[in-house]
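Have a look at this one before I ask anything.
Omission of a single protein chain aside, the complex is shown with its protein chains in their original locations.
Moving on to subunit A:
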Amino acid sequence: MSVKSLRQTVQGLLPSLSPVRFVAEDGTPVAKQPTDYTEPEVEALLEAWRRMVLGRRFDTQATALTKQGRLAVYPSSRGQEACQIGAVLALRPDDWLFPTYRDSVALVTRGIDPVEVLTLLRGDWHCGYDPAATRVAPQCTPLATQVLHAVGMAESMRRKGEDGVAMALVGDGATSEGDFHEALNFAAVFRAPVVFFVQNNKYAISVPLARQTAAPALAYKGIGYGVRAEQVDGNDLLAVLAVLTAAVEHARAGNGPVLVEAHTYRMDAHTNADDATRYRENDEVDQWRAADPVDRLETCLRSRGALTDEDVAALREEAEELAARVRAGMNADSVLDPLELFDHVYADLTPQLREQRAQLAAELAESAQAQED
């Protein structure tokens, strides 16, 4: 390879020097508009805004449900709505999404029933929705392990001649895991149609980004594997949607995987069980509050005359209805059959599981009888 073409290759892989951004924190267009990406149409922005408002209401409702003991735990993504919604809107229904536990808002946006989304965190079962029907893998807890599954799914779609894309969602902490690196490497070698979307929300539970990496940005982790990368302002929905749409199309066209890093911020603690005041200053949180992605998009749309007070009020009402549905769904006691614990370990029960199932059935019958007596 000549020096010139090598330089072109390297430049084609490297992310922009600063995060791609269309709209500043105050909702006004930035002076220097990105030239490599197309700004989304107003209709798409209105839809995204709708989803972001609904998503945030879902998120705050879920957090509230933990306080009432209706959810065992909830990892909030408040502040990351541009990423959650942008990721889903960049995908087609026949594309696959491989989310983590923090991506419940993305799942609701994908159209999965909120109660089914919360089945995991409610403690009813490890996954409440049908991954095959929704093309959304179970929310993954062990960090970065599902990124390899996304590569495998992308590779299987490619081999079957389908033009589907797989998108894996991870946080900044997960980029330190070995599986993340193996996934990038495998995807690049196989030219798998996969998009790695890193929501860099600055904290892995309590550990700040500076303790996670010395890289100039997480997007630079792509170059070592020959993976094209980009970084984006994760609180600017326009930029997230534009960059992810381009990344998905790049992968879909058979040009190989793309790594996208979104700079965003986790406004809440890691989960309701965490105390963020032990590891970060309120000043920092306040600064990010000024960069709120929902407010930013709303201001942007209002300034363009695309949004009225009536629209905002109507959506707020819709969001309250959603919250009420979530509350109702979660307040209804779930009916669980302990015997189901045996039913999905294998396609068929082994002789040993059949015995153990019978044992538990007898125990349950006995305790039911004792309650009657």
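Keep this in mind: a contact is a pair of C-beta atoms (placed from the backbone, for glycine too) under 8 Å apart; a residue touches a chain by one contact, two chains touch by 3 or more; residues count from 1.
Here is the rule we go by: contacts and distances are computed from a predicted model.
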{"item": "Name per UniProt, for the chain absent here [options: \"Cytochrome c-type biogenesis protein CcmE\", \"Urea ABC transporter permease subunit UrtC\", \"Pyruvate dehydrogenase E1 component, beta subunit\" or \"Chemotaxis protein CheA\"]", "value": "\"Pyruvate dehydrogenase E1 component, beta subunit\""}
{"item": "Touching residue (missing chain; options A:152, A:171 or A:234)", "value": "A:152"}
{"item": "Option touching the unshown chain, where A:126, A:211, A:289 or A:304 are the choices", "value": "A:126"}
{"item": "Among A:111, A:142, A:208 or A:254, the residue in touch with the chain that has been omitted", "value": "A:142"}
{"item": "On subunit A, residues whose C-beta touches the chain left out of the figure", "value": "125-127, 130-132, 137-138, 142, 145-157, 159-160, 166, 178-179, 182-183, 185-186, 189, 340, 343-347, 350-352"}
